[in-house]
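What follows is an incomplete set of chains from the complex, kept in their original frame.
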């Protein structure tokens, strides 16, 4: 067996399926401000999924499926450079993939997400598939899994956590693919204070055109730093590996 | 104008639409343990929506649409007594209703939710409608809006917040509709400690059959109390009214 699902044969996968955990990384191809590549969410999701699975593989049988490189990103289409699946299409894609895995004998699936816009749909998919099939499924973005560790690293200071194309994500790309970050990165004077978790907002509010008004990125990307990005990645990989092991049970 | 959308005429609604906020309460009809009526989530959503809108109406123009009494409750079907819309149906219902409001001239919509299983779908609907149409929309369950106030009341002590059919929801129904709570309510020795917000779990895990294994309710319903239920409701109504006013902007 190799860690990557696609490198194995059908017989290896059939034999491994009953006891294995499959990690399905889901990213996006979407605008990430003037400075980051549109593949940002795919690079991070794929990197984290593989590194965390590698780490976890000492303790649990685990495979990483091919990354779904397209996400639910309709709201980024007006900026160009965005490849998005519609809400209903994306839900069906996730269900088809989970049902394929279950038909292939797998009983444990973890959808690891790198794009905020996918968060609700991955949760619906794992809820509905676990109701319909005799299997257990989990779903989360890497930053919710690693929240406490990231806060301990100060990733939330004067930055969105995760934000979008802000200091946090920019730090990750500076660590992962520094060649792809365009300089100078934009600056904003007053990055929003996100010392508390932004998904604890008391309600979800959506304004037409809001993304355009903030030019497609949050907080101040020029505050990003490759070295901090490296520490964040390490914290994320540790936390995700621990979550995979915990979920495996 | 009266507060209830359905009591107004078309002309009144047309005139009111450009500046009004419409609250759309969404509930569920689903099993709520051996002791609570299946309409629990509809009773609470409708009560909170109307009382909060009433309160907010001193400061903002507001209307309450008819409650959608059916939610996304597939996971409760095996218990009987459950009327559920499928995931894709429910998404389309929410979009059709929001688009009807927008076509009718409304520009501010707040989906107020009383059932956990609806949470992802209401968020997707408001996100997608605000992207597609020139309008602003919000969505949340009443307990996330009122979280801080409920924690201040101790609603999370030795109880799920909100849980399902546990001490918290049972307290609300004891306050709202005591005639509908069957006694004795079930007891569990070790209610899970939920001093921290359960939606801060690092990942969403779904096990096939998990609801059956906990017999369709969380924590210990016999810990519910009408007087506390009344205090919770008051806190919720205050918080939701404040959120409506804040969102109105």
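For clarity, chains are labelled A and B in written order, and residue numbers in each chain start from 1.
Definition applied: contacts are C-beta pairs under 8 Å (C-beta built on N, C-alpha and C of every residue); 3 or more make two chains touch, one makes a residue touch a chain.
Predicted, not measured: the structure shown is a model, and the values here were computed from it.
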> How many subunits, all of the same sequence, make up the entire complex in this structure file, 2 of them being shown?
Replying inline: 6
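Assume only the chains that are shown with their structure count from here on.
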>> Nearest whole angstrom, what separates the Cα centre of chain A from the Cα centre of chain B?
In response: 29
> Considering the complex alone, what residue numbers of chain A touch chain B?
Replying inline: 74-75, 87-88, 91, 110, 117, 120-124, 126-131, 133-140, 144-148, 197, 199-200, 202-210, 239, 243, 247
